[in-house]
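Notes follow the structure.
One protein chain is absent from this view; the other protein chains keep their places.
Chains here go by letter, A and B, matching the order in which they are written, and residues are numbered from 1 within each.
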Amino acid sequence: MSDVALELASITKRFGRLTALDGASLQARRGTVHALLGENGAGKTTLMRIAFGMLRPDSGSIAVDGTDRSFASPADAIAAGIGMVHQHFTLVPAMTVAENIALGGRGSFRPTQVREAILALSARTGLAVDPSARIEDLPAGAQQRVEILKALSRDTRILILDEPTAVLTPTESRELLQKARELVSNGGTAILITHKLRDALEFADDITVLRRGSTVWSGRASEATEETLVAAMLGGERTGAEMQRVTAIATDRNATVLSLENVSVRDDGGVERLRSVTLAVHAGEIVGIAAVEGNGQRELLRVLAGRMRVTSGDVRIPAVVGFIPEDRHRDALIQDFSLRDNVALLGASTRRGVMSWAAIGRQTRELIRDYDVRAPDDLTRARSLSGGNQQKLVVGREIEGSQTALVAENPSRGLDVQATAAVHARILAARDAGMAVVIYSSDLDEVLALAERVVVVHAGKVTEPPREYESIGRAMLGLPVS
Amino acid sequence: MTETMAFVVDMLLHATPLVITGLAVALAFRAGVWNIGADGQFIAGATAAAWVGVSVPAGIGWLALIIALIAGVIAGAIWAAIAAWLRSRFGVLEVISTIMLNFIATYGASFLVRGPLQEPTHVYPQTSGIVSGAHIPILLGGTRLHWGFVIAVALAVAAWWVMKYSATGFRVRASGVNPFAARSAGLIDVSRVTAFAFVTSGAIAGMAGAIEVSGVTFALYENISPGYGYTAIAVALLAGLNPLGVIGTGILFGALETAAGAMQRNIGIPSTTASVIEAIVILAVIAIAQLRTNRVTTSA
Partner (left out) sequence: MIDATSAFLEGVVRTATPLAFAALGETVTERSGIINIGLEGSIIAGALGAVVGAGYGGVWAGFAFGAVCGCAVAAIFALFAVTLRADQIISGTAVTLLALGGTGTLYRILYGSAGAALNTPTLDPASIPLLSRIPVVGRALFVQPSITYVLYVLVPVVMWWTYRTHAGLGLRAIGENPAAAIAAGIRAKKVQFLAVLFGGLLGGISGGTLVLAQAGTFVEGMSAGRGFIAIAIVVLGRWNPLGAALAALVFGAASALQFFFQATGSNLPYQLFLAFPYVLTLVALAATHGRTNSPAALGRQDFEQS
C-alpha cells in the first residue's frame, strides 16, 4: 500500500474567466496531519472540494492510496474513504443530530439503532453529542462536533477539515486541533485547510502552500519557518500588507456619535438577541467587536447601523450610517445593476421626483477613481467586478455617503491580501477623518489590528475586557476575566 | 375596407387589452410580485365600468366615460389589494391568492349578470347596454377601432418613463431585483414599495377591463375576459418586462389571437392553439434567460 493516502496532481479549475486553480498539487502521507495553507482566495477550499467530489477538475488527477480515482459526486468520495468537515456547516438545522449523522445511508431508518451507533462512535472518538438534540438548538462548537462525527461515521480514512477554527474561541480551537492529532495516530490522515500560520506550524506534520491557485511550497513542518511560509503565501508582494498595529490613541473625549442605552432586541421567533446593551462610540475612534458567531454581534452591528429595530432602549445615531455587510453579494450590491445604479441606492429611500442620473454618474466615477476600483466605467455591471473591487466600491459608497459613522461586518471576507490592505487603509482613513467606526471580524487578529477599543458580545450582553488576546478569548466564551 | 385593413383593425383591437394587461403584469413582475391575477382584476374593472355605465343618468354625457374608467381603475386596484394585503400581512403566496381571486371574480361577475345587474328581460346572462356617454369614441371612422388603443400606448410610454427616470421607479426596480440589498443598502421599505406596485398593477389591469367594456362590448357578460390576464404573462415576458416592448409584443399577440380566430373559422384548427403557443413562448423565454444565467454564474 502506498505511503501517500491522498494525492492531487496538477489540478486546474476554471469558473468562466476566473482561474481558481492552476496546476495545484498536494501529497498527504498516511498517518499525518497535513496543513493546506494560503491566504483568502488562494484556492484551498476549491482544491479540497474537488478532492471531496463536489467539483470536477478541468484537468489533473486524484489518487487515493495510490489508485487513480474520479469522483462524480460526494457519494463517490465518501465511498473512497474521504470525509469533509465544511467551513459552513452542512447540517440540517431543523433535524436532530441523529438524523443528520444518518443522512446519506441506505434502506430503512431505525431511530433507536442509529442512536446507539452514534453513542458508540461518540465514546470511541471522545466527541460528546446528544443524538436527539436539534441542530438549531446547539452552539457552534457542538455543531462542529456533529459535523466531525458525521464525517467519521462513514469509515473515513482521510478527513478534510476546512478552516475548522473559524467559528471557535482560541481555547476550543486548540482542543480541536489536538483532537485532529489524536485521530491520525490511529492510521488515518487529516488535511487541515487554514490561513493561520501558527496553527499549521504547531499542529501539522506536513505543509502545502497555495498561492493564486498553484502550489508554491510543500514540505515538512519541521523544515518551515514563519518567514518562509509568509514569503510563500504572499510571494514577496509587500503592498503595505502588514496589519498595522494600532497604538492606543488618546481620544480626547470626542463627541459621541453612536449611542445605545439599555438596548434589547428580540427576533421574530421571540428570542432575545441583545440584552440591555449600553455602548458609546465616539468620533475618531475604532471600536472592535469580538464574538463567537451567533452571540448577538449581528444584531448589534445592525442596530448601530440603523438597519434593525430595537425592542426596547434608546438608540442615538446619525441619520445616515455607512454599513458594510458581511454578505456583500446579497446585501450590499445588486449584482445585475450597473455601478451607477448601485451608487444610486444611497439615499434611495428618501429621494423624491426624478433621478438625476447625470449627477449620480459623476458621483460614481469619482468613487471609482478615489477608491481605486478597477472597472471600465460607471455603467459596468457590478457582477463583472472582482470581489475586491466590489468591496472597494461598497466601502467608498458607504464612507462618502455618511461621513460621520461607519459599521463594518467582516469587511475583508473573501478578499485577497491586496484588497484587504486597501479596505483596512480606508477604514483607518475614515477614523482619521473623524468618523466613528465599528468593526466586527470573526478573525480576532483583524479586530486587534484595527481597533483601539474592543468590546465582546456574549449571549447578547456586551462587556469590555482588557484589550489583550487571552482576556478577550475568555470573555467571548462567557468566562470570567482575570 | 380591404382584408389587410380588417386584419390590422382586428389586431389592434385585440392588442389593446393585451398591451394594458401586459403592462400591468410587467410592472408587477418587475417589482418581484407574481401577479397572475390580471384576469380577475380585469373582470373587476370591467364589472365596475359596466355598473357605472348602466347606472348613471344619460344626461351627463362623456362624464360617464370618465367615471366608468376611474371606477374600473379603483376596482382593479382593490382586487389586487386583497392579494397584496394577504401577501404582506400573512405571507400568502401571491401566485396562489391571485389565481383564487380570478376564480372568485369570475363567479362574482356571473352572479351579477344573472342577478342584480341582469338586463331587464332576464333572458341573457349580461347587463343592458351602457349609456352612450360611456362609450369610448371611435379612432378610425367606419371601424370598431377606438381610442382605447391610444390610451394603451400612452400608458406604456408613461410607465417606461416612470421606471427609468423616477425615484419611485428606481425603488420598485431595486426591490424586485434584490430586496435584500434594497433594504440594507438603500434603506428602502421593500414591503411598502412592492405592495404599491402590486396595487398599481391591479389598477392598470382594471383599466383594461373598463376600456374593454366601454370600447368594445358596451355591456358586461360572463367570460368578458378570454384569458387576457394569462396571455399578458407571455406579452410581458417576451417584452423583457420593458413597458415599451410590451406595445410591440401586445400587438404581436393581438395578431396571433386574430389569426387563431380566423384559423378556427376557416380551417377548423382550435383557437386554443394560440394559448399553447403563448405558453411555449413563456417557456422559451424562461429557458433562454436561465441558460444565459447558468453559464455566467460561478460557484466557488
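We adopt the following convention: a contact is a pair of C-beta atoms (placed from the backbone, for glycine too) under 8 Å apart; a residue touches a chain by one contact, two chains touch by 3 or more.
Quick caveat, the model's predicted, so the values are computed rather than measured.
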With the full complex in mind, choose from B:6, B:63 or B:93 the residue touching the hidden chain. B:93
Contact with the hidden chain (one of B:127, B:168 or B:275): B:275
Using the definition of touch stated at the top, determine which of B:108, B:129 or B:261 touches the missing chain. B:108
Hey, which of A:103, A:121 or A:166 is the one touching the hidden chain? A:103
If you put the missing chain back, which residues of chain A would it touch? 52, 54, 73-75, 78, 84, 86, 88-95, 99-100, 102-110, 150, 330
Chain B positions in touch with the non-displayed chain are 34, 36, 86, 89-93, 95-97, 99-101, 103-104, 107-108, 110-111, 114-115, 230, 233, 237, 268, 270, 272-276, 278-280, 282-283, 286-287, 289-291, 294, 297, 299
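Going forward, only the chains that are shown with their structure count from here on.
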Please compute the C-alpha centroid of chain A, do the same for chain B, then give the distance between them in whole Å. 48
Please give the residue numbers of chain A that touch chain B in the complex, ascending. 15-16, 18, 20, 45-46, 306-307, 323, 325, 330-337, 341-342, 344-355, 357, 383, 394, 397
Per the contact definition, I'd like the list of chain B residues that touch chain A in the complex. 165-167, 169-171, 174, 177-178, 180-189, 295-296, 298-300
